[in-house]
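Only one protein chain is missing from this complex, and each of the others stays in its spot.
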């Protein structure tokens, strides 16, 4: 990809982020509900004390002024202080981010690891019983409402069978020094295999619930593109040359068939990150999605605005990565 | 103008042929039938539901399904926390899910088609503007955006529809834009242009019929998705109003009772699953029939 294309991409980011900021800010500002009242809760308070609180939260200024302060601060990565945590919003988000990313990536890996073999197999054995079952199975996967399926899995495996833990990221039998915030890595760095196993056990159900619809989508994509590749001349040619069927499939066909799968996976990862809050709610997973939803309800303006910006940047970057992967894996495509 | 009159007719025969392919797919037909049955159930809910869905009876609180000890066959799927008949609420709940699904998709598809046609055919600053709006809206995670809008607008059926359609139109818009970019260069469109047809005429009468097939396919897939999204909003407490039954809110209400009364949220969840699965299988059939690029 040429440098000018790259620059163009980055230039496109600016209006998108500006638009996202404007919408996020006005949406919160127009939402009825007063953060000061929510914070005070059920107590008596004098008018002066209330005014003081409003001032300290920066809410005594007119909306337009608040918007430009927000915009100005955002340009140098200052997102303000969370009303309730009384710490910089960036810190609060950073604390929750590893949990969300870890879960999303594990779900992604699980999805890829299941979807690719199933999709390839379905393509090779086109119209077989296996193919039909896989097709219906993948449609079932996208049709399962995550909030409901998550509860069922939780009840079955954690509550009735006691096979897996009920909630959270890790147990408390062992303390793990936090290095990266990713528990799978931290436990390994600490050499604590017991804690690693524990973290894995906590991840299984949330990752399945989150990854299932994605598995279904990726399987369909793999199957379709594999079929397309198998029809291509060079595969037929390789067949004709007498190369072993297996060699043809894995050396030539698969590599090309996976290009769409990988780029779709990159784009879908964006929706994994943003669609987490349901799974996080069901499994008590301490991630960002739950925090953002709570913050909307508590009218924690700075946190919601910053998180929405974060999602937008991630979305744009992942799309960029998807395009990039597409070009790298498939030199015929020029961006 | 004779040329212009021919092409829609031609695309109509394509539509008819596609429909014939679709009807030949037995599984897809079966699922389409199931969807129709759900619609019938929604329309005739008052005649189908055995009880008033909102009639509370605290003495029937969390009554188990008919086949379990303590259950009654007249309340075959059991009762919820306020003693309301779960089956009747599922029957009535179909109204909400299907109504929201259809209206959101109709609104979004209409807007999406117009925006996509304008962007793809007019190009220039119109395309620029619409594409940027699309980019911005895509940058928001769908559910968080809908939650924010619901918090802003307050509860209500039409607010949900707005909160979902607000972003949903982006998807058909992208599809239509892409198809329009290709179609506008086709010969018969060039011919119509040469004959002096107005831009509106070309977009709506020449191009639109040709891009309709992919839009229909996308619309059915998205409808399944919108139904899950509505249920998710209800699950998070931002859905339709009680006592109106909504499948999502039924699952949400029941999750607290999962340990002692699994039936409260299991059955409405199954209802969502069946409807959405049926729509998905049917739309898969549609896609196979309408869009040969994906068919195998």
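Just so it is clear, A and B label the chains in written order, and each chain counts residues from 1 on its own.
In the analysis below, a contact is a pair of C-beta atoms (placed from the backbone, for glycine too) under 8 Å apart; a residue touches a chain by one contact, two chains touch by 3 or more.
The rule is short, and it goes like this: contacts and distances are computed from a predicted model.
**Student:** From the list "Phosphoribosylformylglycinamidine synthase subunit PurQ", "Alpha-D-ribose 1-methylphosphonate 5-phosphate C-P lyase", "Cytochrome d ubiquinol oxidase subunit II" or "Peptide ABC transporter substrate-binding protein", give the UniProt name belonging to the chain omitted from this structure.
**Tutor:** Looking only at the record, the undisplayed chain corresponds to "Peptide ABC transporter substrate-binding protein".
**Student:** Could you tell which one of A:25, A:148, A:182 or A:196 touches the chain left off the display?
**Tutor:** Looking across A:25, A:148, A:182 or A:196, the contact with the absent chain belongs to A:196.
**Student:** Which listed residue, B:40, B:195 or B:256, touches the chain dropped from view?
**Tutor:** Of the candidates B:40, B:195 or B:256, B:256 is in touch with the missing chain.
**Student:** Which parts of chain B are in contact with the chain that was left out?
**Tutor:** Against the missing chain, chain B presents residues 54, 56, 58-59, 61-62, 81-82, 150-151, 154-155, 237-238, 241-243, 253, 255-260.
**Student:** Extract the touching residues of chain A with respect to the undisplayed chain.
**Tutor:** Interface with the chain not displayed, on the chain A side: 31-34, 37-46, 49-50, 52-53, 56, 84-87, 92, 95-96, 99, 151, 154-155, 158-159, 162-170, 172-175, 178, 191-194, 196-198, 200-201, 281-284, 286-287, 290-291, 297-299.
The rule is simple: only the chains that are shown with their structure count from here on.
**Student:** At what distance in angstrom does the C-alpha mean of chain B lie from that of chain A?
**Tutor:** The mean C-alpha positions of chain A and chain B differ by 24 Å.
**Student:** Across the complex, what residues on chain A touch chain B?
**Tutor:** Those residues of chain A that touch chain B are 12, 15-17, 19-20, 23-24, 27-28, 30-33, 126-127, 135-136, 139-140, 142-149, 151-152, 155, 159, 224, 227, 271, 273-275, 277-278, 281, 289, 292-293, 296-297, 304, 307-308, 311-312, 315-316.
**Student:** Quick check on the complex: what are the chain B residues that touch chain A?
**Tutor:** So the residues of chain B in touch with chain A come to 27, 132-133, 135-136, 138-144, 147-149, 151-152, 154, 224, 228, 231-232, 235-236, 248, 251-252, 255, 258-259, 262, 265-266, 269, 272-273, 276-277, 280-281, 284, 294, 296.
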